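Here's the structure we're looking at; comments come further down.
Note that one protein chain of the assembly has been removed; the remaining protein chains are unaltered in position.
Letters are used for the chains, namely A, B and C, taken in the order the chains are written, and counting of residues starts over at 1 for each.
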């Protein structure tokens, strides 16, 4: 089954999503520095293309799981910016009523089934949701995002084995940014490519330039179509670059900053804009319009979040158990 | 570095070890049926060749670890039959003073650093002991035995990654008998060969017929020599056959019993005897002498164990913590 | 009345739940072969291996799989073969299953059951004999159930499967083949409701799992030998706990013994003791006495294991010490 390649309208939608993520993350950074957003916050500046390319091809009923660097995935899957931002600020109108926060975003309505602060922890959970689809007999496809650091965790291997044994409709999307916290991948494993790590299981897999949105879109689209038809699992490794530190506030002394021109050459937004311009999909001015629309939406989200009340104290007890 | 192949004297020593294990295990089975040996007991009838071929090449100061099916490894590493049997019967003169039992045999004097009831649990622990050797700067080589069932456990993968990353002198010896408890390997994974599972890590590895003692001896000897010189890690997969049920008392209704003649063709003792006879290393009568010497030793071990007192009740408190 | 066993009650409850609800399925190591104690025997034959799923030895991942399936609308019943190996599943249980409903602001629910079994007494030694329930009672979001009798086991399991929360149901390996007379129709049981199995005015004994039978035996001996009438309460579920019933009993008896097989130190008996001394301080004539295993791993050696394990003798001695001080 061959999926249609990215067209102009889709490309502009992806650009809009990427800008929403980029500017959202930048706003989060400012809020963290201003001590308005607290806690352990990991932003995804530089990695937006993967979230956009993957999630924009999914339906609301396709379950998506993520890890600790999850804002972009939630947003790309459809989580509203305002309620997402309110969640980071611990507000009652946040996606999770302020109880979860940055590493625990969930938006069931849009099929964003959850982030986690446990590295790799959601990989088997996503498989369980693929198993549910198989048992129910529906055609949803589960997707889980995780970093290269998760690949050294035992539960990752256990899950890949199970997924291939049971042939479930799961797409594993690894965002390989070459670092886990402050430590480069070479200090964690001899196996550079995640596609090589899983090779023995014989699942279809591919390594793409995750900052090349067109390539990521195409590769994921092919897997998605097959999974939709009952195939799977798949692993898509997206090579990418974490522009910021590991967390908001990380001085990042352990690696050299990228020169501005180097980053221009990597930036997935810049690259997709260039591609779109070359294809004649849009004029320069349109890009600015997309960006500024996203900027407005982020500004509104910040205003919404700030205006949202904190949750009531008794919420705590209410939500420990679901009512039978 | 090429190790000398098995010679006649060595072959007869291996035969003696295998008979000691075989007859020990058969005695254990009888004791279990007679309710003299209790608990969860896993014997290794049919798999003796691997223990013998591996451990007989090691020094006392080479640490060996094992899993739940460990009697043979302990015996081959030098644990005295009498104290091993006494341990299974929970006696004070047992290797572990009766506190550990079948799945927790330890004989530090002979470098048998321990069995475990946690499938795969000793794989990282063995690696730690290889790390200690590296830090101390000595030339000991760590060996860990585990079953094919352990390969699906996350800690196995974590350890292989670490072992290859740190290039430690560890030989991983997998006894692949095609079953984990009552379930065949094909129900646990699509990857039949354990050597294939670990291929991405690029360590030297080999799959041998574990019931062919000569082949196992040779393959392990090569790895050992390299590890002794500072190389590693290695994985040796030994294909084998568990003649009995999973545990003593298992009715084993889930698989067909082997016909006697089929077993004759597989039995590592029969095969090594044939080989030794063909090489002219021994006459028929010598084999019987070896067997009956082992039988006497096992009988004595049973008598010793039966005569050994149970441990004193206050041993319990004494051994929870080591004294500072 | 009919004779049955604890394990048959469990198998029956599983089968009934699977018949009644398509969303219920079973997964775990060797479950299609019935498992080491036959708890799932016959299920694969009736429901097929799509709903009775053998898994590799991957405790962490299969727990995650159950969580994900539960979050997506299924009702998984996961078997962890020995509670000792819950150690491998604890990240998933504690960090994911227990917290998902809360952290998502109520969006996610995790209606799953973890069936496992614990306890010593079969010479299984230190790694196959533990009683680890108290860890789980310290985790908000989990429910914890420990059936002691066949007559309850089915109802407790059925209630656990119906519950929209993650429930850990810990069976006891020495009880599986215990024969028991039960009504033809096993009763429904609610989580959080204790059973008073014997009434008595002199002392209250709260016992968990296997110790319930020891407590009942001890009570008979105390009545016969000392004229002491003990009230025996089986909480059946630890979380939620039927504290009210315990306190009410203690208000009458003024004395409490809490008995379980787990290591006493840090065991659930400490929680019960702490709660009762707080809720019934003025009623207590003597300190709450806890019975549990000593602070040591379970030894293999038969006489040492026997001495290690608390049982009816310890309950009798504790009650005598309380009711008839020297």
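Everything that follows uses one rule, which is that a residue touches a chain if its C-beta (ideal position, glycine included) is under 8 Å from a C-beta of that chain, and two chains touch if they have at least 3 such contacts.
Just so it is clear, the structure is predicted and the values come from calculations on it, not from any experiment.
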item: In the full complex, displayed partners of the excluded chain; value: A, B, C
item: Residue, one of A:38, A:136, A:167 or A:266, that touches the chain absent here; value: A:38
item: From C:263, C:309 or C:323, residue that would touch the chain that is not displayed; value: C:263
item: Option touching the unshown chain, where B:58, B:76, B:126 or B:198 are the choices; value: B:126
item: Contact partner of the left-out chain, one of B:15, B:40, B:54 or B:113; value: B:113
item: Full-complex contact with the absent chain, from A:13, A:167, A:188 or A:222; value: A:188
item: Where the missing chain touches subunit A, by residue; value: 38-40, 87, 90-91, 98-104, 116-120, 149-150, 152-154, 180-183, 187-189, 254, 310-311, 313, 315-317, 319-320
item: Contacts of subunit C with the absent chain, listed as residue ranges; value: 60, 84-85, 87-88, 90-91, 94-95, 98-99, 102-103, 125-127, 132, 134-135, 137-141, 239, 262-263, 265-271, 273-274, 277-278, 281, 286-290, 295-297, 299
item: Interface with the unshown chain - residue positions in subunit B; value: 63, 65, 94-100, 104, 106-108, 113-114, 116-118, 121-133, 135-136, 142, 154-155, 158-159, 161-162, 165, 318-324
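To be clear about the criterion, only the chains that are shown with their structure count from here on.
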item: Identity of the chain that, by mean CA position, is farthest from subunit C; value: A
item: Cα-centroid distance, subunit A relative to subunit C, in whole angstrom; value: 41
item: Chain centre separation (subunit A, subunit B; CA means) in Å; value: 46
item: Rounded Å distance, subunit B centre to subunit C centre (Cα mean); value: 36
item: Where subunit B touches two or more other chains, by residue; value: 152-154, 187-189
item: Shared interface positions of subunit C, touching two or more other chains; value: 55-56, 58, 60-61
